[in-house]
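Other chains dropped; remaining ones untouched in position.
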């Protein structure tokens, strides 16, 4: 019989029980639920609402339950609906009467959202560590490939030469903002709903500051209705994971492209590749395809939560039970995405020779040539036009800018002088970049150093 | 060692294996995978690509595997990646050499999408039955509440009186279109990809029409690249389930409203209600809240699939592995939503007395009064204005239109005559409706009859 059964004469149908139960997934919260209950019981005793002996029974009973769950000895019962009722009922089986006092000045409404905030806080801390790992891998990969010039793209067309280091650091920057977004989310959510009870608080003399402190929250939430109604912290967390997912999907796309025969810029090791059941020659960069693909479910989960919360009146509605699975799935997925991307980064080789051979194509030095003309005093728009015509000449001759003779260049515009050749060719071009944050080798070296120190990479 | 391992020297890392595996969820496809393999093996034998004895071994081996899976004796292995490899490898363990011929002229690319189409087809057939059950329940509920007038709302403001039957049938209509959408989806997806192999077809003399027939498809898909690349049938299916979910969320919202103290129009039985862990008086219509809430994940799953497929080049990309979980989850969720809504419909009581008592409020007969004036030859816009002023008079007096005397009415406009009272009051108002599809009692009776016969309800 349900714990809320007082006024009920009939139990729910099987279909309803199956449809309504949440223990199959919210048992994920068991550690946080037990931590919350322990803080609550200690506070109740401190306030004289239960005896010290009751408290001690409760605490040691909860310890035993936690042990059993960890050991796989605990039987989760669907008819006990959710993680809270399962644990409370088991506690009653275990210690008897004192267990019936645990739910004093508490409701499942504030209990579940306390658990959930604790869970999110812990999840964020873990994700922050995973993000840092990936950043470290990317910086290490950059260090390993010092000096390698690759084509920079816009519109997937070759644009300008960049140092691979520079490109890899662009992902490190994005991950840093991702981390910061998680920290902001953590700060904003780290307030304690416990004691908000069903929605209105309680008339019993509890101390919400005490439980809040015991659980490591910044303080209790100031409005009990708000405390049990809102899930904005989940929405914010899922938004933050969605942005990470989008970032990783872009890295995934890039590395899938680069691993293709046509690009041929990188080769994953066998340990992060898979083959084909029919085509014996295949070696596919599946992990990064899956990273790209799994971004979709993270976005889908965010949408689920937004749709879920839309148009619900205050305060708790049963709909909110549906907040957990998408959240758990997104955290699990993003964790896997970060982990596998890290492993991939540790197991790829950039094909220096092939990249270098491919570099001359695409007139990557054209903008540097335009800068040259600007330095000679030509307005940029005119420079752009002159270089445009030079490129057209190359296209017609199927050659590179470097291959044009000075006479040919001067036939387009007499401003060209002998020093123009110091600006042509991919290596010259990269060397010329000097603006802050640019791909110039000194600028990049500085950024690498800054990340090595910020991330605490010891022997770079 | 992986079945595609020929050219590989190293096996994948644990993290990659865990991240890439699909057997934990695609084992859901085992019956369809086995059915596909059996059709394939029979065709291979018929075409002389394997011997009849090979075929017989394969067929009986597959039967044994199916039996073991059903019996829970089959061990799914993560290192065997997916349902296909698990079954094929087990078959090899079981029957040896002939099993190695099963994958002739087949790839996992066409195999998985064949399985998935079979799965979807079956899922649609089951959903169609569930939809019909709910329609039957709604019609029965309507029949049980014949003659009950309820307020019809727009903007959640009382608008016009309607028969409850009429309102319930509006949901039956929506479900009918939902069913039709599923049937259209079924028709469009029921083509067979088997034999498309990796993406280009095969050079072996297979017969795709034979496998297509054996599996109950309309015919083979005409383009092998399309066959393995596209997931539009999943997108269409998830769109169709999303529309169902939206429809049910609206019914959920309505019934939650109606079960509130303030409306008080319906009472769910204990068997479809739940209580509160803190508030002993509560009796909540949780199943319908969850129906409303679970609509969110169905929408989220659709978004997942759309994001997944966006921007993928032809043909198969590993991203597509992610098509299954959202699909399975949506079908499971919609099935539960339909089932529980059916049970709810079977376990609610409309509170005739309370509804009747509440009916006078809201001037539900105002439009009927305007129609009266139109019949007297007043242009509608003028009628609308006259009734508007009559209502304003009621509001100021806190009375109903019915309570205004003829003199009062005539002081607003002299056109009113004694027969006006045949148009006032909720019962009179409902009786006046006569247009096709309207809430007039004859119109509704006709619709009820039509549904009773269409749904084959025996003793209505």
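Labels for the chains are A and B, by order of writing; each one numbers its residues from 1.
Please note the rule applied: a contact is a pair of C-beta atoms (placed from the backbone, for glycine too) under 8 Å apart; a residue touches a chain by one contact, two chains touch by 3 or more.
Because the structure is predicted, anything quoted here is derived from the model rather than measured.
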Point to revise | Identical protein chains in the complete assembly, only 2 of which are shown | key: 4
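Simple rule for what comes next: only the chains that are shown with their structure count from here on.
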**Study point:** Cα-centroid distance, subunit A relative to subunit B, in whole angstrom
**Key:** 33
Review point. Subunit B touches which residues of subunit A in the complex?
Key: 2-13, 15-16, 18-20, 84-85, 103, 106-109, 197-198, 269-284, 286-287, 289-290, 292-297, 299-308, 317-322, 325-326, 336, 339-340, 343, 347
